[in-house]
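Structure record follows, encoded as structure tokens.
Every protein chain of the complex appears in place save one, which is left out.
Coming up: chain A.
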Amino acid sequence: MERKTKINAEDGNQDLLITREFDLPLELLFKAYEEAEIVAQWMNTKVLKLENKKHGSYQFETSDAHGNVVMRANGTIHAFVPNRKIIRTFEMENTPFPVQLEFLEFESLAENRSKLSMQIVYRSVADRNQMLQLPFAQGINRAHNRLQDVVSNLK
């Protein structure tokens, strides 16, 4: 299946651009970011707080299948313009990753088509590259754990 999401991360830059077109009217796309209940569903996280206003803040908490908290993240909302843009910070708690700045822009392409452009600015080029590699590293860790499970079963 073709991946619809595009990532543009130029060498030597400390930001990246995520773009995606949706088969949804603009209002519905924005609603998915606006309503805590819906954010919780697609981000697969618990939304502890979501204040959609200038100087508001938000907090997410993600647990694994056993109910252990695996990630907490929070941020401050700097701009909230319905159906147009959200500017906010994002920080993962209890990790060495510094806070990042996110510019989300929503636009309508057609009646049932909309686009999200998300620019994320990191503190440094190294921080950006580390974040980019995180899912790759997690993939390796998961494989490694499976490998260990298999090996320990052999013993």
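Basically, contacts are C-beta pairs under 8 Å (C-beta built on N, C-alpha and C of every residue); 3 or more make two chains touch, one makes a residue touch a chain; residues count from 1.
Basically, contacts and distances are computed from a predicted model.
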> Can you tell which of "Deoxyribose-phosphate aldolase", "ABC transporter permease", "Metalloregulator ArsR/SmtB family transcription factor" or "Xylose import ATP-binding protein XylG" UniProt lists for the chain that's not drawn?
Replying inline: "Metalloregulator ArsR/SmtB family transcription factor"
> So that we can see where the missing chain sits, which residues of chain A does it touch?
Replying inline: 3-7, 9, 18, 20, 22-24, 28-29, 31-32, 38, 41-44, 116, 131-136, 138-140, 142-144, 146-147
